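Below is a structure I'd like to ask you about.
Every protein chain except one is present and positioned as in the full complex.
Here is subunit A:
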Amino acid sequence: MSASFVRAACVTPFGRIEGSSALSLMGDAAQAALDAAGMERSDIDGLICGYATTHPHLMLSTVFAEDFGIRPAYAHAVQLGGGTGAAMLMVADMAIRSGEARNVLVVAGENRLTGMSRDAAVQTLAQVGHPVGEAPLGATIPAYYALGAARYLHETGATEADLAELAVLMRRHASQTPGAHLADPFSVADVLASKPIATPLKLMDCCPISDGGGAVILSAEPGPGASLKLIGAAQAHTHQHLSEAPDDLALGARISSAKALERAGRTIGDMGYLAVYDSFTVTLALLLEALGVSAPGKAGQDAAGGRFARSGALPLNTHGGLLSYGHCGVAGAMAHMAEAWAQMTGRAGARAIASEPAHAIYHGDGGVLSSHVTLVMERVS
């Protein structure tokens, strides 16, 4: 049975990158991935790219291919909001296992911070809301997630301070990651005192808007040295708009993670590293609990207890996640994959986790807990 292997997964620095464009950031990340994999442009025969709100185009994959200088035998773009990074890897894996391609470049990048005004970014993202029933109400992405957060706190008895623990953890991780957008450590009290955005979410419960790029090379060969093998992937799509979400808001994460783990022949207890989408603190709490990592309402307390730290039993987003490494659209969640690859293959340097886990799980969420993609990976050496 053929399989695919992560040969390289790289991100650019995230943050304010003056003079950058979607194509320049995609190119920077792609070049870094080629260099890390020891590959040439001519080795790439498949290309999967994301979308860029600052560079809307009918054919972004071939626009990038021409600019970067590759002529893939198979190419297209993928649009699945925050789930795009994981979805691109899933389709690349399918292309490799079917024999359609041997080395697939998966790439995304966007100058979301410098390429548009903050209002324009907020409004563009708010269109994730329904054009009749939601967006015209003055709702924003933070408001949609805040509605989920208020319900989550009501149902589980967790507190705003519990959610804040997740922001504190991501910031602590980012403080040691070169290239992180936000790196100054803060406390739970700082999060609770930060500017209200949409209750119960404050500014520090929310990810920043960043510029940045990310690229992964998936290959039919494991290559030299340690590599990551994809051993299970699955998706679930329960709704698009929050108004039509199931009562169990993270149901899609339960379905996709259970299916991906079943396909991998593993359980959540086998996982030793977590790469989980974290657009807001509540996103991370809901997903960790839906994946079966934490008991309902306990994700924040698990973070506070050190479980998800670099030295903990189950390291989580050790680069700092969307909440602090930054969020530049599609490539934002590719940073989770880049960190998982670095940690699982002994390339994290001073940031290396204490354990040497054999398995990692990567979960992406698009829309408002609408679209879910889970990948299960195994270290091979």
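We adopt the following convention: contacts are C-beta pairs under 8 Å (C-beta built on N, C-alpha and C of every residue); 3 or more make two chains touch, one makes a residue touch a chain; residues count from 1.
Keep in mind that, in the parts below, contacts and distances are computed from a predicted model.
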Mind telling me which option in "ChsH2 C-terminal OB-fold domain-containing protein", "Molybdopterin synthase sulfur carrier subunit", "Dyp-type peroxidase" or "Inner membrane protein YgaZ" is what UniProt lists for the chain we can't see? "ChsH2 C-terminal OB-fold domain-containing protein"
Given that one chain is not shown, which residue among A:Arg16, A:Arg41 or A:Arg151 touches it? A:Arg151
Among A:Ala158, A:Leu242 or A:Met334, the residue in touch with the chain that has been omitted: A:Leu242
Using the touch definition up top, pick the residue from A:Ala3, A:Met94 or A:Val122 that touches the left-out chain. A:Val122
From the list A:His130, A:Lys229 or A:Arg263, which touches the chain that is not on show? A:His130
Where subunit A meets the left-out chain, the residues are 119, 122-123, 126, 129-130, 132-134, 136-140, 142-143, 146-151, 154, 195-201, 241-244
